[in-house]
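A single protein chain has been omitted; all remaining protein chains appear in their positions.
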Amino acid sequence: MKKKSQVFIGVIGAGKCSKKIYDLAFEVGAGIAKKGAVLVCGGLGGVMEGAAKGAKENGGLTLGLLPGDEKIDANPYIDIPIPTGIGEARNLLVIRTSDAVVALPGRYGTLSELAFCLKMDKPVVGISTWQVAEKMKQTKDPQKAVKLVFQALKKK
Amino acid sequence: MKKKSQVFIGVIGAGKCSKKIYDLAFEVGAGIAKKGAVLVCGGLGGVMEGAAKGAKENGGLTLGLLPGDEKIDANPYIDIPIPTGIGEARNLLVIRTSDAVVALPGRYGTLSELAFCLKMDKPVVGISTWQVAEKMKQTKDPQKAVKLVFQALKKK
Amino acid sequence: MKKKSQVFIGVIGAGKCSKKIYDLAFEVGAGIAKKGAVLVCGGLGGVMEGAAKGAKENGGLTLGLLPGDEKIDANPYIDIPIPTGIGEARNLLVIRTSDAVVALPGRYGTLSELAFCLKMDKPVVGISTWQVAEKMKQTKDPQKAVKLVFQALKKK
Partner (left out) sequence: MKKKSQVFIGVIGAGKCSKKIYDLAFEVGAGIAKKGAVLVCGGLGGVMEGAAKGAKENGGLTLGLLPGDEKIDANPYIDIPIPTGIGEARNLLVIRTSDAVVALPGRYGTLSELAFCLKMDKPVVGISTWQVAEKMKQTKDPQKAVKLVFQALKKK
């Protein structure tokens, strides 16, 4: 009776970003939804919102692990808002809940999340972001990033 | 474009329980799913498993906020396992994520969750569990508990 | 070279309280310091401040586990402020860091802490607070509470 277990892909990056990066995040979210995976993110604005919007508009399910204790903080494209109330420590939950991660440009919060990806040995593909390990693949193309992250997952 | 926002109902109680209490939890989970709400729980055994099984077998979506850092710890009826890695502190996330809560018998972990329900002013209905506030309603009937918890939600 | 390991006593109770309860907390903090133990609390006002003041004015060391992420939130009698940034989840850290606990009157936050005391099997003495277990001792006298909590610790 148990169905094939669901794949969860995290998208991380800046909470405030340019239209260009928002659009890249949208494309990544769209690609994740088309593959039938659940989108995991921090639930707020910028990259998180772009990715969630892309997933929602392509029939995907979106999960937002919020730092605060109110669901109302979630961007409007989050189906499942989790108000963790544990502040920045929720970054670890984003990574733990994801089977693999796509990282867009971001500052030190994104760097901390990348560090946790590598510590927890989760596959991660970057789109023009911090290069923190030799094995970490980077691309400029959001569709290629989605393709690479699903490939990495298969190899695990 | 934004759909009507989803209702989340938490079910709390002992991680190990008798068949009788497991069956009560099953009925509560079933009732929640039939009402179209998402079931939120701690993702492990006992009451959490009974409720998740009841929800799954009635077409519901189930969310498990796990204390450990591995998804594999989730019971087989959890669709969305969140390995928080923050131990017992995840009890607070179960309550924060829930719009209202049904509490079954449990020990001090359940008592702490009830205390958080009241602190966060979330509607809670008990099934033969700790009576920690005058306003807290109790019943022995799982279907009545589901009915009462949705009624309490409407009044908010 | 290693010195005899330090005893840590937690004091829990309302963040806002009457002068009478503040004075009771002061007496408890004073008693803990006179016994040479470290005072552990949530670092904010009310019972936490009364207890920290009592300990400081009697030569004790005081530890405050704060919910927010700024040390400035600590009351002026805290020597070691720990800005956990994890909100109410810091209640669990107060209990885990304490070898035994004195509980003064408080609302649901205090109840949740009492529940964690019992879950973690930490000795706890109440001063006119929630009676959550038969084995939990209560008194109205702060000096007796301190005496009882150190006795309970010895028996462990």
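Read from first to last, the chains carry the letters A, B and C; within each, the first residue is number 1.
Heads up, the rule we're going with is that a contact is a pair of C-beta atoms (placed from the backbone, for glycine too) under 8 Å apart; a residue touches a chain by one contact, two chains touch by 3 or more.
Quantities reported herein were computed from a predicted structural model and do not represent experimental measurements.
J.: Of the listed residues C:L24, C:L63, C:A100 or C:L148, which contacts the missing chain in the full complex?
T.: Residue touching the chain left out of view: C:L63.
J.: Among A:D23, A:E57, A:D73 or A:E88, which residue is in touch with the absent chain?
T.: Candidates A:D23, A:E57, A:D73 or A:E88; residue touching the omitted chain: A:E88.
J.: Looking at the whole complex, which of C:A89, C:V102 or C:V125 touches the chain that is not displayed?
T.: In the complete complex, the chain left out is touched by residue C:A89.
J.: Among A:V7, A:A115 or A:L153, which one is in touch with the chain left out?
T.: Only one of A:V7, A:A115 or A:L153 touches the chain omitted from view, namely A:A115.
J.: Residues of chain C in contact with the chain that isn't shown?
T.: The list for chain C reads 2, 6, 38, 63, 65, 69, 76, 79-86, 89, 92-93, 96-97, 120.
J.: In the complete complex, which positions of chain A touch the hidden chain?
T.: 86-89, 92, 107-109, 111-112, 115-116, 118-119, 132
J.: Name, in rising order, the residues on chain B that touch the hidden chain in the full complex.
T.: Listed in rising order, the touching residues are 69, 85-89.
Following the convention adopted for this analysis, only the chains that are shown with their structure count from here on.
J.: In angstrom, rounded to a whole number, how far apart do the mean CA points of chain B and chain C lie?
T.: 31
J.: Going by the contact rule already set, what residues in chain A reach two or more other chains?
T.: Each of 69, 85-86, 89 in chain A touches at least two other chains.
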